[in-house]
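Below is one structure. I have some questions about it.
Omission of a single protein chain aside, the complex is shown with its protein chains in their original locations.
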Amino acid sequence: MTDTITEAAELGAAELVEVYRSMRTIRVFEERVHAEFATGDIPGFVHLYAGEEASAVGVCAHLDDRDSIASTHRGHGHCIAKGVDVKAMMAEIFGRRSGACNGKGGSMHIADLSKGMLGANGIVGGGPPLICGTALAGKLAGNGAVSVAFFGDGASNQGTTLEAMNLASVWNLPAVFVAENNGYAEATASTWSVAADNIADRAAGFGMPGVIVDGFDFFAVHEAAGEAVARAREGGGPTLIEVKLTRYYGHFEGDQQTYRGDEVARARERTDCLARFRARVCESGQVAAAELDRVDGEVAALVDEAVTEARAAAKPTEADLHTDVYVAY
Amino acid sequence: MTDTITEAAELGAAELVEVYRSMRTIRVFEERVHAEFATGDIPGFVHLYAGEEASAVGVCAHLDDRDSIASTHRGHGHCIAKGVDVKAMMAEIFGRRSGACNGKGGSMHIADLSKGMLGANGIVGGGPPLICGTALAGKLAGNGAVSVAFFGDGASNQGTTLEAMNLASVWNLPAVFVAENNGYAEATASTWSVAADNIADRAAGFGMPGVIVDGFDFFAVHEAAGEAVARAREGGGPTLIEVKLTRYYGHFEGDQQTYRGDEVARARERTDCLARFRARVCESGQVAAAELDRVDGEVAALVDEAVTEARAAAKPTEADLHTDVYVAY
Amino acid sequence: MARSITYREAINEALRQEMRRDERVVVMGEDVAGGAGAPGESDAWGGVMGVTSGLFGEFPDRVLDTPISESAFIGAAIGAATRGLRPVAELMFIDFLGVCFDQIFNQAAKFRYMFGGKAVTPVVIRTMYGAGLRAAAQHSQSLYSIFTHIPGLKVAVPSSPYDAKGLMIQAIRDDDPVIFCEHKAMYDTGGDVPEDSYALPFGEAEIVREGSDVTVVAIGRMVSVARQAAEQLSGDGIEVEVVDPRTLSPLDSDTILESVEGTGRLVVVDEATPRCSAATDISALVAREGFGSLRAPIEMVTAPHTPVPFSDALEDLYVPDAQRVANAVKAAVGYQR
Partner (left out) sequence: MARSITYREAINEALRQEMRRDERVVVMGEDVAGGAGAPGESDAWGGVMGVTSGLFGEFPDRVLDTPISESAFIGAAIGAATRGLRPVAELMFIDFLGVCFDQIFNQAAKFRYMFGGKAVTPVVIRTMYGAGLRAAAQHSQSLYSIFTHIPGLKVAVPSSPYDAKGLMIQAIRDDDPVIFCEHKAMYDTGGDVPEDSYALPFGEAEIVREGSDVTVVAIGRMVSVARQAAEQLSGDGIEVEVVDPRTLSPLDSDTILESVEGTGRLVVVDEATPRCSAATDISALVAREGFGSLRAPIEMVTAPHTPVPFSDALEDLYVPDAQRVANAVKAAVGYQR
């Protein structure tokens, strides 16, 4: 695991607060979606990111709008970390016309290309090829833009992911591959499905550095991602980062999780990324606890409003059914 | 490169002669196909295996009819090494009804399931998934059957190949993956397309041993394959063997090979697998040169007859067009 | 046969009975056992929709979880079929065909022909299709037409628990590769299903309702939509004959043509998008071989030429309903040349 002492120092107080806000927003958003789903008012398949916040935020803290990310079915966290509007997200999840995708995409397809967020993705392994393309665009434009693919341990066995890593090296692309190893693909353990000790061990076969980080430790992720993003920006090629973490909810909403032990309870108690972050920055005196409390309040209000507005918003209508298929047909 | 001294001793004189016959048959077959193609009488896309004989034969020498292999577009050598009838192959390449596939498959699809030869394959990376299945069948039958996928350096970048290696490890299959690295995929150099020093370096990422062997040295291939096949038969799981070699002809017949240096001339002069084999077994006194000369004569006669018979054979007719699509429809 | 079970249970029972009968039958797919390598119950899921639930307990060696690598494990099922097994592989959603289609259409479908009739590939690929679960554009498609386009594949689209069981048993016993399409919104639909094992032959359509005015050919879940429309229209004095092809490949063209001979009119109801589809296929069949009996344009009731939308408000408009079928039938009946 990466040593994180130096790194913590690099972020100023204001940045630390914003990082906290982002992680906290994801947490509260997901817990709220969980509760709303239970009411039966959210349709479809919903996969929650709670517990994994340090990964999305630790990586995206290094990115700006010129940079692109591809996400997964578990995409809410990546969206928020990349700056997608929280209210538009919530409205989308409720299937409203005011949603990020006008209600046509839903939880699994939230995107905002203006923010470089290429979309959650319903296809496991769908994202890594795409970011080879955005990375190529950045490379040809010479604007220093970096592209990141987030994917799960399950997706690390999908051929599309493996091909993309090779292509990124061969083309020497400004790309970062972030394998979020939360221990499971649906009900299947990654210790079983990944025939290697670590996903990061696959990096060598595709000509790039492979790094393992503790996904409960924001600073560890932030540091490893910082190095990878910097190398990519400078033309040094791609990196594979394996982030080890735990999802707090079931694979999807409704999953009874009979296949799972008590790791969630343990993680929540001992290694929760938000709790650790808060303890660290407050104990070191970098940020006052009151300031984070204030953020908590703002986030709670924002998510509350998002739900209220989403519920009040109109659904799309028949006129919307046939639009947006082609630019011109 | 594997040390081959001990191994050479393990094969008796009769076995050495049969191994030589197999390699020699491939060489003569391919040179003849090359010549016949130039007459314009062989239709379609033809990819020759000449130069790579030690790989197919070094591996298949360990296999029998219960074992399965999957091949590639460059499949003639694998077919011959696995015991497919040479005359039926030649007739197939000429598109005759007496061909191995009744003239319906051609060079890229020669198969003989009764010999465990699952077919040449027009799809790069098509074979590795298939042998996971034949290996599973062997495993469930408990008959010790082993399955082997041959594939090229180009195919080592295809997702299907990479997925199959992971699956073979996860299911602990009796499988061997043989990457024939002949330096090129069409005109593209493997040093460029494979983002690793060696294809064998990918094995670790899929939980299996990775071995590199000199494909000009039959004994090196034979020894490495022997270990891998034995481990697979005993339930020890899959192995990746990278065989480094050179193809003597173009990617396909007609290829001008402008992208290529003088490696073929060098290989033919200095490292040709047949010449090395002959020198080694004759100099050590294991086999008399005269005996190999006799084999040369037999092989020449066989291939001659194969061409004569193929040319004389009838083509399929309209009645054949619609048959063999379904078992029953 | 008074016992009623669900579509899900019918498929499960077919699998179980065939696995008992024939030890060459193996089942594989993501979480079809239920979480290999995970603590807790080893058969926690039985597939994401519970269709294979309980099979692992009875056949622990023959129900195999897989990593997420559809090309590898669908290919493995195909390879195994060439070596004597009779695998049933689950492609969780038909929408995922794009990551493994090569193994299905260039390998399994073509072995027999390419190898001059010297191969059999008795593999079944079970897969979920259809809209209605708010699963959006990548988890709601009805892509069976793509498989039907490919020579060498057979395609079954059961519309009831009874058919699901009988067609699955036939699929497993069939020596050709079969794509078995299960509608995800039908798993909880109940119906009478005999306990004993039975196989429904492929290529035999069922006339699920007789009628003299218009033939409605409906596919999969659309059969019940067509029936609904038929009941409604019956009140208006229009008698609809509803034909369920059961398998799209082979297609029972005789039954369809005979029905149109009797009615003179055809409406095809298909949940898929409308271009180069099963609906156009059946329309073209009748326009070609049943033209003489046709008295009206051949109507198609299908999804629009768009991806499947997420919002329930849109998805409900997307999927053909009884009203749209009824309108098409009325248009056919009211046609004046």
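Going by the order they are written in, the chains are A, B and C; count residues from 1 in each one.
Throughout what follows, a contact is a pair of C-beta atoms (placed from the backbone, for glycine too) under 8 Å apart; a residue touches a chain by one contact, two chains touch by 3 or more.
Please read all numbers here as calculations on a predicted model, not as lab measurements.
J.: Taking the complete complex into account, which shown chains does the hidden chain touch?
T.: Hidden chain, whole complex, touched shown chains: A, B, C.
J.: Taking the full complex into account, find the residue in C:R16, C:R62, C:R86 or C:K110 that is in contact with the omitted chain.
T.: C:K110
J.: Determine which one of C:I146, C:V243 or C:V333 touches the chain that has been left out.
T.: If we include the chain that is not displayed, C:I146 is the one touching it.
J.: Looking at C:E41, C:D65, C:D95 or C:E182, which makes contact with the chain not pictured?
T.: From the options C:E41, C:D65, C:D95 or C:E182, the contact with the absent chain belongs to C:D95.
J.: What does the interface between chain C and the hidden chain look like in terms of residue numbers?
T.: Counting over the whole complex, chain C touches the hidden chain at residues 71, 95-106, 109-110, 113-114, 136-138, 143, 145-146, 148-152, 248-249, 251, 272-273, 275-281, 283-289, 291-292, 294, 296-300, 304-307, 309-310, 335, 337.
J.: In the complete complex, the non-displayed chain touches which residues of chain A?
T.: 68, 70, 99-105, 109, 111-114, 118-119, 121-123, 126, 128-138, 140-141, 147, 159-160, 163-164, 166-167, 170-171, 323-329
J.: Even though one chain is hidden, which residues of chain B still touch it in the full complex?
T.: Counting only chain B, the missing chain is touched by 43-45, 92, 95-97, 101, 103-106, 108-109, 121-125, 154-155, 157-160, 184-194, 256-261, 315-318, 320-322, 325.
The rule is simple: only the chains that are shown with their structure count from here on.
J.: Just the number, please: Cα centre separation of chain B and chain C in whole Å.
T.: Here the centre of chain C sits 40 Å away from the centre of chain B.
J.: Distance between chain A and chain B based on Cα centroids, please, to the nearest Å.
T.: Here chain A and chain B have centroids separated by 45 Å.
J.: Rounded to the nearest whole Å, what is the centre-to-centre distance of chain A and chain C, using the mean of the C-alpha atoms as each centre?
T.: Distance between chain centres: 36 Å.
J.: Can you list every residue of chain A that touches 2 or more other chains, as numbers and ranges?
T.: 157-160, 192-194
J.: Give me the residues of chain C that touch two or more other chains.
T.: Within chain C, the residues that touch at least two other chains are 67, 69, 71-72.
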